[in-house]
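Here it is: the structure, laid out below.
Note that one protein chain of the assembly has been removed; the remaining protein chains are unaltered in position.
Here is chain A:
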Amino acid sequence: MLNITVKGYRLLSSTGDRFPSLPVLPDELIIEILLRVSVRSLLQFKCVSKLWNTLISDPKFAKDHFRVSIADPNMAHQRLVSSGFIGPSKIRSFSTQLLFQNSPTPAQSHCFPTNANCRILGSCHGLLCLYDFRNGYVTLWNPSTRLQSERLPICGSFTYHGFGYDHLNDKYKLLLALKGDTVTKIYTFGPNSFTVIENFPRQETYPLGWQGKFLKGTLNWISKRKRGDPWVILSLDLGTETYGEILLPDGDCKYICKPVLDVLRNCLSVCFFDPIEIHWVLWLMKDYGVRDSWTKLTIIPCHLNHFYQPLCISEDGVVLLTTNCSELVLYNSNDGRFDYLKIKKNCGLHDRHIYYESLKIYLSSGLDGDLAKVSFESDFSKSSISKK
């Protein structure tokens, strides 16, 4: 028996007599590796073997893969998606990772073969909630797997809205505050399509704030109870379908102008203009619902009279912002530098959302799995052909 005591491993070179067999990785290690592979590669790897196909198609694997993706600090699985609001425009997506690299060549976007009548109402678990305003329906679409849910007919136009996941009941839900008949409905994807809930306790003001932000089972909007009141965050618990309020930071700021609510680093964030100091302030609520956890993240100087909406923030403090002129800007909070990103013209940067690529197949109890596997592409190409 060889038994050498070595102080300091550097003294050892190699044992030399290793059994030269090919190491075979057990399934659990292969799964750990696949959890870190992009969705597009995984879809192709379904052809590796029957076992791999079963494994990659497993909803639990999809869930774990998503969990690993959102924890990745390199933003490799994160994309910025936007749709056109005015005029025909398709849904486009940008790699967030590439945007942060700020390449001198214009940022390339990927144009999805969707139709031009869609607005993105929200995103959750890699699914986008799309609203076809011409044909009056909403649908859930996974841009990474290109699978789409059944259509949910929507009647009438709406102001406040929000899309999210109710983890109590394992359902995706959409809130719409309908115009005209002043009814607020919660549409549930799957059977029992909608319930009427207590009216949205806000007036129809400030369109920028109409879109609810989904975080931890709740939808959130920044608004005022009535004119002259202070800004507060209105939250809706998707499980219990009840409203609540969250107060803004108890900061040194007397006036809050043009506040926008967002989700950054998986926390609620609010960015607003301070007219006295003439700069923008970005706050992060580290513990959802805990007022003391509001933390001032950075101050963004006023630049070209733009107003900003933060989209995401890198680990080292660079914020990706969008301006009211549909531009994308990187603001480095360490050195105060602004970089306007070059984007191809006519990219229709409206309804901007950050989503994570996921394998999520929309399935809910009572809904046939095959139904969810309708390909959006064939669907859209058919509709565009028939229109011609």
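In the analysis below, a residue touches a chain if its C-beta (ideal position, glycine included) is under 8 Å from a C-beta of that chain, and two chains touch if they have at least 3 such contacts; residues count from 1.
By our rule, contacts and distances are computed from a predicted model.
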* To do: Could you check which of "SKP1-like protein 14", "Translocon Sec61/SecY plug domain-containing protein", "8172_t:CDS:1" or "RNA polymerase II transcription factor B subunit 3" matches the UniProt name for the chain that's left out?
  => "SKP1-like protein 14"
* To do: Specify the residue from the set A:Lys46, A:Lys216, A:His306 or A:Arg352 that touches the hidden chain.
  => A:Lys46
* Which parts of chain A are in contact with the chain that was left out? -> 1-9, 11-12, 14-15, 17-18, 22-25, 29-30, 32-41, 43-53, 94-95, 98, 108-110, 146, 377
